[in-house]
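Notes for the one structure printed next.
With one protein chain removed, the remaining protein chains of the complex are shown where they sit.
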Amino acid sequence: MADSAGMRDLGELKERVRAFVAERDWERFHSPKNLAMALSVEAAELLEVFQWMPDADSRNLAPAAREAASQEIADVLLYLVQLCDALGVDPIAAAERKMVANAAKYPVEKARGTSRKSTEL
Amino acid sequence: MADSAGMRDLGELKERVRAFVAERDWERFHSPKNLAMALSVEAAELLEVFQWMPDADSRNLAPAAREAASQEIADVLLYLVQLCDALGVDPIAAAERKMVANAAKYPVEKARGTSRKSTEL
Amino acid sequence: MADSAGMRDLGELKERVRAFVAERDWERFHSPKNLAMALSVEAAELLEVFQWMPDADSRNLAPAAREAASQEIADVLLYLVQLCDALGVDPIAAAERKMVANAAKYPVEKARGTSRKSTEL
Partner (left out) sequence: MADSAGMRDLGELKERVRAFVAERDWERFHSPKNLAMALSVEAAELLEVFQWMPDADSRNLAPAAREAASQEIADVLLYLVQLCDALGVDPIAAAERKMVANAAKYPVEKARGTSRKSTEL
């Protein structure tokens, strides 16, 4: 990997990760199925940071825990970007469409202040 | 949520999600601990798309499975963005730092063509 | 599946699940890799029951949530039993060995009342 300073967006990150993987000849391992597994494993490592923590403490994280969370967030994002690249999915556009769907499923007047599922509103 | 067309980056997505959550008064539920749980649940729903699928099929996904994956990717990203917002973590910068660390852990000459962990290289 | 009343232990459950899978010709899908994925997906569905719930509420679960948790616990156990069967692992013996190891890693006098990891004790 050459100079990695100053990445600005997901598109640039995608290019960097693609080069990183190609240099190591890892495409053979990185099927979408395996990438989804890896993403799930990293999400669990992120979860582990908060495992025994009182909920209130998680809102005011100690620096070491915040740094640990930050590293696991990075791992999740790196696999997410690769999976999107492999499937030809634009993550920002997908999130945008999902937000539109969520707004219809959770109208403000019904969803305000409750954590109920849309099917129970 | 007002007009959602044309989101271009994670920063914009963060603003939109923040407004969406605030309108519904959901901040009380969205502690970093709970967000990490939600992210992990969505990562598993993404995994479920590939659950019984032969690895090769995942590289050539049927349209319905690709759309399902795309929606779960969106959910993962939406919670990731919220978690980053809550923790004050810049996800692109975190991923960039992680790639630098990964490049040191997995030097090309040792890591090429193997899926071994860095501790076993 | 014939009469399923009165199962008493994991050994019997293993036999029943094995027959259930064989009748449906599902062994081809049930590789250990896929079983581990399925188990992880079910564990996340169990997690989802508790997702937005205050910690205290989870200690005093409403009947519907308890029933939902019970069903996901069943799914986790069913895949765990199949995975053990496929790998030739005795889950009770494995748990027993792990408890011995955990007792050494977390001696009572050091571990009492703290959720710190063994490496931080």
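A, B and C are the chain letters, set down in written order, and residue numbers restart from 1 in every chain.
Everything that follows uses one rule, which is that contacts are C-beta pairs under 8 Å (C-beta built on N, C-alpha and C of every residue); 3 or more make two chains touch, one makes a residue touch a chain.
Treat the numbers as computed from the prediction; the structure is a model and nothing was measured.
A.B. asks: Please output the residues of subunit B touching the missing chain, sorted low to high.
C.D. replies: These residues of subunit B touch the chain that is not shown: 37, 40, 51-55, 115.
A.B. asks: Which subunit C residues touch the hidden chain?
C.D. replies: Given the touch definition above, subunit C has residues 1, 4-5, 7-10, 13, 16-17, 20, 23-26, 28-29, 31-34, 36-37, 39-40, 43-44, 46-47, 49-50, 53, 55-56, 58-59, 61, 66, 69-71, 73-78, 80-81, 83-84, 86-89, 91-100, 102-103, 106, 108, 111-113, 115 touching the missing chain.
A.B. asks: Where does subunit A touch the missing chain, residue by residue?
C.D. replies: Here the touching residues of subunit A are 29, 34, 37-38, 40-41, 43-45, 47-48, 50-52.
Definition applied: only the chains that are shown with their structure count from here on.
A.B. asks: Quick one: report the Å distance separating subunit A from subunit B, using the average Cα coordinate of each chain.
C.D. replies: 1
A.B. asks: Measuring from the mean C-alpha position of subunit A to the mean C-alpha position of subunit C, what distance in angstrom results?
C.D. replies: Here subunit A and subunit C have centroids separated by 26 Å.
A.B. asks: Where does subunit C touch two or more other chains at once, residue-wise?
C.D. replies: Those would be 37, 40, 52.
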